[in-house]
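Please see the structure below; I have some questions.
Showing chain A:
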Amino acid sequence: MDPNEVLKFLRLTYTGFSDGALLALIALGLVLVFKSTDVINFAHGEFMLLGGFVGYQLLTITASWGIDPTLGTILSVAALVAAMVIVGTLVERLILRPLIGEQIISVIMVTIGLSSIIDAIVGLAWGTIPQPLPYSIVPAALSGRWQIEMEGARRPLNLPQEAMLTILVVVILVVLLMVFFKRSKYGIAMRATADDQQAAMSMGISIRVVFGLTWSLTAVLAGIAGLLIGELTNAVGGDIPVVGLRAFPVIILGGLDSVAGAIVGGFTIAMLETYASGYIDPSLKNVVPYIALLIILMIKPYGLFGQKRIERV
Partner candidate 1 sequence: MTARSVPATLPQQLRANAAQFGDAMALREKRFGIWLSITWTEYLTRVRNFALGLHRMGFQRGDRIAILGDNRPEWVIAEVAAQALGGASIGIYQDSVVSEVAYIIDLCQARFIVVEDQEQVDKLLDIWDDLETVESLIYFDPRGLRHYDADFLVAFPDVESDGAAMHAEQPAWFDEQVNLGKSDDTAIISTTSGTTSKPKLALISHGNLLSMADGLAAVDHFKPQHEFVSFLPLAWIGEQMMSMACGMRIGFALNFPEEPETVQHDLREIGPHIMFAPPRIWENMLSTVQVKIEDADRVKRTIFNWALTIGRRAADLKFANKSLTFWQRAGLAAARLLVFHNLLDQLGLRRIKWAYTAGAALGPDVFRFFHGLGVNLKQGYGQTETTGICVIHRDDDIKFQTVGTAMPGAEVTTDNRGEILVRGPMCFSGYFNNPEATTSALTEDGWVRTGDAGYFDEDGHLIVIDRAKDVMTLHDGTRFSPQFIENKLKFSQYVREAVVFGGDDFPYVTAIINIDFGNVGKWAENHKTAYTTYTDLSQKPNVYDLIRREVERTNADLPGAARIRKFLLLHKELDADDAELTRTRKVRRGYIASRYQELIDALYGDYDEARITSTITYQDGRTQTLDVAIRIEPMEPVPGGVAS
Partner candidate 2 sequence: MATQSGIYHQTYASDMQLRPTTMQRVRLVLVAALLVIIPFVVDSSTQRLVNTVVIAAIGAIGLNVLVGYTGQISLGQGAFLAIGAYSCGLLQAYLNVPWPIALLAAAFISALLGGLIGLPSLRLKGLYLAVATLAAQQIVDWVIINWDPIDGEINGRATDALRIPGNALFGNADLRLNNNDTLFYIVAAAILVVVAIATTNLFRTHIGRAFVAIRDQDIAAEVMGVNLHRYKVLAFMVSSFIVGIAGALLALQSTAISFERFSLSVSIEYLAMIIIGGLGTVSGSIYGATFIVVLPEVLRSIGRMLTGTDAASLSEFNRVLPFVQEGVFGVVIVATLIIEPEGIQRIWRNIKDYFRLWPFSY
C-alpha cells in the first residue's frame, strides 16, 4: 500500500473527525431547540457569529488588562456564556414567543429575519474584516502538530493538535448536557416538554420557562461553537454563519428531534465532505452532504433517528 495514500487517508479522517465534532456541536444546538419548541433556528449560524465576536472582544479586553491567557480564557468563556444566556432569553421573549403556534413557514422566516438583524448588528459593531484572536485559547499542552513515523522514515502527518480541542469540548458538553437532562429539575422539565407539551403543562411545568431556558442553552452552545471556529481558523469573521448552514443536512439526516442523530449525523456528514473533497473533487464539499441527505430522506423521510409522526384522523 502506498504510504502516501495511507497518510492521506489518516489526514482526511482526522480532519473529518474533528470537523464532525464541530458539526455535531452545532447540530446539537439546533436539535435542542427543535425538540422542545418545534422551531428550526435558521439564525443559529448568526448566534455563532455573535458568540465568536463577543468572545473575540472579551479576549481582547482581557489581553489589554495583561491577564495570563489561561485565566483570561476562563474569564472570557464565563462572560461569553453569560452574554449568550441573555441573548437567548431576549430572542425567545421578544421574537419567538409571539409566534408560538403559528405555521412552520412563519417560524422559519422569523429566525431568518433574526439572522439578518444579528448580521447587521455584528457588521456595524465589528465590520467585515476577519479579526485574529489576541491569544490562543488552547492550553499549551494541546498546541503543536501531530507527527507520525511510518516505515522507518519520518513522514510528517502534520495535523493541528488544536483540532482535538473540538472533540474534547464536544465530549465535555455532551456529558454536561446528559447530566443536566438526567439530574436537574429544569432538564427533566425540558425533556417532559419535548415529549408532550400538553402533558407537561398539566404537570405544572411552565412552558415559558422551558422555552426561555432552551433558547439560552442553544445560544450558549452556538457561542462556544463560534469561539471554537475562531480558534481553529485563527480569526473570527463574517463567514462563520456558512459553517452554521452546514449543520442543516446534519440535523435532517439524523432526524430533527434526535440528539444521537445530531452527533452521528455530524460525523457522517463531515466524513463524507472530507472524503469526497479529498478523493474526488474539492468542489464537491458543499453538495455531497445534500446529495447524501436526499438519498437518505427518500428512504427514511424522518431521517436516520427521527420519530415518525403518526397522523390521526
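Selection rule, in plain terms: all candidates are chains of the complex that A comes from, given by their letters.
Heads up, the rule we're going with is that contacts are C-beta pairs under 8 Å (C-beta built on N, C-alpha and C of every residue); 3 or more make two chains touch, one makes a residue touch a chain; residues count from 1.
Just so it is clear, the structure is predicted and the values come from calculations on it, not from any experiment.
K.L.:
Name the candidate, out of 1 or 2, that touches chain A somewhere in the complex.
P.N.:
2
K.L.:
For the complex, which residues does chain A have touching candidate 2?
P.N.:
Contacts found on chain A: 34, 40, 95, 98-99, 102, 104-106, 108-110, 112-121, 123-124, 127, 245, 248-249, 252, 256, 283-284, 286-287, 290-291, 293-294, 297-298, 301-303, 311, 313.
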